[in-house]
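All protein chains but one are shown at their positions in the complex.
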Amino acid sequence: MGIEVRHLTKSFGSFVALRDVSVTVHSGELVALLGPSGSGKTTLLRVIAGLETPDVGTVLFDGDDATRRDPRDRGVGFVFQHYALFRHMSVFENVAFGLRVRPRDQRPAEDDIRRRVHELLGLVQLDYLGDRYPSQLSGGQRQRVALARALAVEPTVLLLDEPFGALDAKVRQELRRWLRRLHQEIHLTSVFVTHDQEEALELANRVVVMNEGKIEQDAAPGEVIERPATPFVSNFLGNVNLFHGRVQVEVHDEAGHPMPMELDGERSEAVRVIVGDRVYVRPRATGTP
Amino acid sequence: MTRSVLPGFKLTLGYTLAYLAVIVLLPLLTLPLKAASVPWDQLKATITDPRVVASYQLSVGASFVAACVNAFFGVIVAWVLVRYSFPGRRIIDSLVDLPFALPTAVAGITLTTLCAPNGWIGQLLEPYGIRIAFTRIGVTIALIFIGLPFVVRTLQPVIEDLDAEIEEAATSLGATRLKVLTRVILPYLYPAWLTGFALSFARAVGEYGSVVFISGNMPMRTEISPLLIITKLEQFDYAGATAIAVVMLTISFTMLLVINALQGWTTRRVAG
Partner (left out) sequence: MDDAAGGRLMVGTRPARRLTEPAAVRWLLTGLALGFLGLFLLLPLAVVFAEALRNGLGAYLDSVREPDAIAALKLTLLAAAFAVPANLVFGVAAGWAIAKFRFPGRTLLTTLIDLPFAVSPVISGMVFVLLFGRQGLLGPWVAEHDMRIVFAVPGIVLATVFVSFPFVAREVIPVMEAAGTQEEEAARVLGASGFQTFFRVTLPNIKWGVLYGAILCNARAMGEFGAVSVVSGKIRGETNTLPLHVEILYNEYMFQAAFAVASLLTLLAVVTLIVKTILERRMHGGH
């Protein structure tokens, strides 16, 4: 599902959160909304979800005007910054919720619900925690439950509001990688909000840098680093070094002959290195000797 | 005003306003309406009648004294309940709300029986010529009972939130325990203390059930204003009753504003 927002303006009282914002998200993309607090990124996300209505502007889902559509009817999955899990329901019930509240004619049978929930819990690797309650889980676990819950209703768009903001560094990194792998697997159009540039650059296909309600730049991570469009962007995204390089490795078989090699991974041309990060290069032999 | 995504705003707000209007506002409106229909001179005559004035003095005066007593003992009770532990503390803590939960009529007859000359307490004081029942002292005692929970309950959360480090800092700077209490802790409690006092006072001013039995209802001496209102109603002097009621309401609403302001002060003090 592709999303397009055109000329969005939204104010809260005298505070202008969004000024004439226009963005397109193509189907299957993973887009990051990056910016400091107050930049309007969360407001933009909530407008897309239907949790806020813009004063001016339109929201289009695959070309259809959805600006006034109720969030229930948008087919979006929303993951809140502080998870918003239903505290009096078990993990299982939380994930099953979206399926249980469907109108009778659309509701799947109990067995199907159970199967789907277990599938999703397995996907987020929490299958053994189905009977626990949110208060008994760690932050990282709660976040994964929130994700499973959002995915349960098979949304066409996934929206995440600072999904890893409340977690500590190590968990954040793990979940980041995990989210990327997930996106590669299911290719769900996703938009996530973050103030962490590392996160945005590492995860996203495209980065939308926002400041004070306006879009400063909307481009691929490499672009944003190498060719910042405004002084704000270059100041905000400091301390990042970009290396271009080609990884060359030679592998020999038992007889000592060099074997053909192929570098598997997303980007074989350029590997982005963020300061302090570690680059793992693992060769994988293809073909048979 | 932003349109929220949550449903039911119009429905719940509409119902809330309608119910509020019918049950509370409409009945209350009859007072100013009635008062407006009475010639000013007549109102003034009622309000300034010596017997009526005496009743204000009693209602307000006794409430004030009772609130002071509650303020004094209330802070001690609150401190003891929060800071000290002793057997039965939990039960006693729950019991503090008794005046709140007990019907006023029950409180009224009970206190009267206690303080009557042949009552448990009255008996003790008779030999000394001290009479409680059917005097202003009795009225004050009843009002102390009624206002008891307010000071205690307003102070308890504030005492609970006291930062141990502040006391430790003061002590390490050389302050005696007494100084720590009077110079560091008490000032911190002032806003909540005053709020509790005001609440206790406001509650006492309008009180009827617990007082009307022990007071004896002697005109000019132990008549409280609410009783005068009832007397006038029984005589079908609605205008007179309205006049007194308006004065009482003015006092009550002023107290309500004062209390709201004090509570605001408390919140700011605690947050800052």
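Here the chain labels run A and B in written order, and each chain numbers its own residues starting at 1.
In this text, contacts are C-beta pairs under 8 Å (C-beta built on N, C-alpha and C of every residue); 3 or more make two chains touch, one makes a residue touch a chain.
Here the structure is a predicted model, which means the values were calculated and not measured.
> From the list B:A62, B:A133, B:V205 or B:L262, pick the residue that touches the absent chain.
Of the listed residues, the one touching the omitted chain is B:V205.
> Quickly run down the residues of chain B that touch the omitted chain.
Those residues of chain B that touch the unshown chain are 1-2, 4-9, 11-13, 15-17, 19-20, 23-28, 30-31, 33-34, 73, 76-77, 79-81, 83-84, 86, 90, 92, 94-111, 113-114, 119-121, 144-145, 148, 164, 167-168, 171-172, 174-178, 180-181, 202, 205-209, 213, 226-227, 229-230, 233, 236, 238, 241-242, 245, 248-249, 252-253, 255-256, 260.
> In the complete complex, which positions of chain A touch the hidden chain?
49-51, 70-72, 76-78, 80, 82, 84-88, 97-98, 101-102, 135, 149-150, 152-153
By definition in this document, only the chains that are shown with their structure count from here on.
> Centroid from C-alpha atoms only, then distance chain A to chain B, rounded to Å. What do you get?
57
> Inside the complex, what are the residues of chain A that reach chain B?
Interface residues on the chain A side: 12, 50-53, 70-71.
> Considering only the defined contacts, which chain B positions touch chain A in the complex?
Going by the criterion above, the answer is residues 2-3, 5.
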